[in-house]
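Excluded from the complex is one protein chain; the other protein chains are retained at their positions.
Order of writing sets the chain letters: A and B. Residues in each chain are counted from 1.
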Amino acid sequence: MNGAGSRSAPSATAETGPWAGDRFRLAFLAAVALLAGLFVAAVALGSLTLSPGDVLDVLTGRSDNALHDIVVMDLRLPRALVAMVAGAMLGLSGALLQSITRNSLAAPELTGVSAGVILLSVLWLAYGPAGVRTGRIVPLVAVLGGVAAGLVAYGISRRGHSDPLRLLLAGVLVSAVLQSATSMVVLVNQGATGGVLIWTIGSLNGRVWSDWALLWPWAGVTVLLALLSAGRANLLQLGDDVAAGLGVRVERSRIVLLIVAVLLTAGALAVVGAIAFIGLIAPHIARQLAGDDARRLFPLTALVGASLLLGADVAARVVTEPIELPTGVATSILGALFFLYLLRGQRR
Amino acid sequence: MAVATGQRRSLRGRSGRATAAALALVLLGLSFVSLLVGYPTLSPAGLGEILVGGGDELPRLVVTELRLPRLALGVMAGAALAGAGVLMQDSLRNPLAGPELLGLSSGAVTVVAALTVFELSVPLVLYPWFALAGGAAGSALVLGAMAGTRGWNSPALLILVGAAVAALLGAAVVAIVRLGSPNDQQLVLSFLLGSVGGTTWVDVRVAAPWLAVGLPLALVAGRPVNLLQLGEEVAESMGLAAARTRVLVLVLSAALVAPVVAVAGAIGFVSLLAPHVARRLLRTPDARRVLPAAMLVGAVLLVGADLVARQLLAPRELPVGVWTTLIGGPVLLVMLRRQLGGANR
Partner (left out) sequence: MRAGMAVTAVSLLLLMACGDDDDETATGATDDSGSAAEEISVTDYTDVEVTLDGPAERVVCLHAACVDAMAELGITPVALPAGTDADVAAREEYFGDGARDIARLGGDFFEPDLEDIAAAGPDLVIGAACFHDALRDALEPIAPLLLLDLGEYTLAVDNLRLIGETTGREDEAEAAVENLQAKIDAYAEASPGDLVPLDIYPTTEAPLIDSTSSQGGSLLGEVGPFPWPAFDGDSCLGGGQVTYSLEQVLQVNPDVMFVITNPSGDRSVADFESNPVWSQLDAVANGQVYEVDSTTWSLGGTRSAGLVLDEAMTLMYPEVFPEPLDG
């Protein structure tokens, strides 16, 4: 189809070639180890300096220091969990989109979902009824906004049959319109400024157990769906004609995969704001290690995405003390590095 | 108005002239209305009196120092943005190409936002140069990434890369704004959308030299751009140095957009929409004819949107960029429903 960005179909026999089973298993274990290491760092590091002993005491319930308890159990732990799961969701969403569009530069941000999430959260923050616990309602509202925007973009791009790339183009336009609506809300109602400045860039500050409680059920279902759809994604990558020849209902499969991607993205962004680039970069990295076979690519992408977001969050908190960057700035810096990498033309 | 007259002469064909005449009439009508309404709203007789040098002091001041420069900038900016849109869309063979997409607007806005928030003392006259530098950097990032992926033949890739760079620069702007004081934030947000409120002749004088050179150059670029539309190989076979021409055309587009962003902020959707409307009206992709028509359409769009911006919620004003996007966006979506498939060439 396209010259650049497109990839070849996965090889049928997974045991030969550079993507042999051993290499993949190694990569997978390394990813798990990396994630575990980052998780430890996320719990141990922060603006309050704690010794490893202090941290262990808290985790085993032997600490008698209430401050340590709060910092580790109520602040760092849920934040790290949210970062991991949201990162995994975004990574998976990117992998799904890239396989649907057969273009490795597709990203969840481009489906219009981010703009929908931002607009609805800002609207709710500005005009929502007082007395309602903001932190618990905003993600629910935001998810609706994200899903609605994604579906609108899909509806626009579809003419009889959906062209995957048209979806992204429609997503870009829908995002632009929704962004303007968001700016209008801010200009008419100054109180919305704070919401915009936080949600547009994405942040993990203040993500606590109540956010985790909203995230994990959604994540559980959507991540499972994504992993289970790996086989179907593989078939779609063979090309519309070949897949149809193999008995796949191409159009319907594409819609289903797209819906899963939209749900993953909306769920993650509704909790962390419009964090960008994880869905773009994680599949790239994973593909270098796992090849194009979605049954390997998807799980590894989830791990890589989780590590990227968690790593970015730890870096954002720790590297520039005491000025804390919002995590979205750290992921944008990752995005900038990714672009420099693209500039050097080393893509597969 | 001088611009409209000059453009009419360069069109060929009956329908072309009729379309241009109609557009020019609409523009004249809108201009007339925009000079009349406001505080105070004048009668046509009153306006006529002022234009010949008479009238009361306050209304005359309002017309000559507020409404006229605002109108002038609206017309010039609309034409410039539309011209840049045509040049980019045709030379990159992409219906969604435009300053927003290529990182031009975002790059320029990032630089100007930094100047504002960090209060670097740069005289207003130099702002377009900084905006140009920022816009060029943003575009270089996009085009460099495209070149790195050897994806010149994929218009969709341009959109993906462009959107990602825009997201990157957008995050940079948000970060800059958050570092600023709360007062700066309101100002910068308004600027980000694009506004011609408060335009005076000073602003017009800053932008005019750039556009006085750029707009005619854009019209002249119609022929090479037509060749580029045919594709790289065909253009080369007809003796055009395709790559170099494309770069020059993009530089010209940047030089059209930079003064507008410097003075009025990043007004969106005019560059995207005006070329498509013009092509629809003229039923031709011939850039030599589309360019002047698109410039007229762009001027109409911007002057019309500014009228709405001033009057809809009077006496408060919303930046014109809000309206161009809120109206232009959906219109473009509808227009491109069919064409979006064409991106898969």
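Note that in this section a residue touches a chain if its C-beta (ideal position, glycine included) is under 8 Å from a C-beta of that chain, and two chains touch if they have at least 3 such contacts.
Just so we're clear, the structure is a prediction, and the values are computed from it rather than from any experiment.
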Candidates A:55, A:138 or A:178 - the one touching the absent chain: A:138
For chain A, the residues touching the chain missing from this view: 14, 25, 28, 32, 46-48, 67, 70-71, 73-75, 77-78, 81, 84-85, 125-127, 130-131, 133-136, 138, 187-192, 194-195, 197-198, 203, 205-213, 216, 219-220, 223-224, 227, 295-296, 299, 302-303, 321-324, 326
Contact footprint on chain B, counting only the chain that is left out: 38-40, 58, 61-62, 65-66, 119, 121, 178-179, 181-184, 186-187, 190-191, 195, 197-198, 200-202, 310, 313-319
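Please note the rule applied: only the chains that are shown with their structure count from here on.
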Centroid distance [mean C-alpha coordinates] between chain B and chain A, Å: 34
Chain A-touching residues of chain B, taken from the complex the two chains share: 96, 100-101, 141, 144-145, 147-154, 156-157, 159-161, 163-165, 167-168, 170-172, 174-175, 177-178, 185-186, 189-190, 192-193, 268-269, 318-319, 321-322, 325-326, 329-330, 332-333, 336-338, 340-341, 343-344
Sites on chain A touched by chain B in the complex: 1-5, 103, 105-107, 109-110, 156-157, 159, 163, 165-166, 168-170, 172-177, 179-181, 183-184, 186-188, 190, 193, 196-197, 200-201, 276-277, 280, 325-326, 328-329, 332, 335-336, 339, 342-347
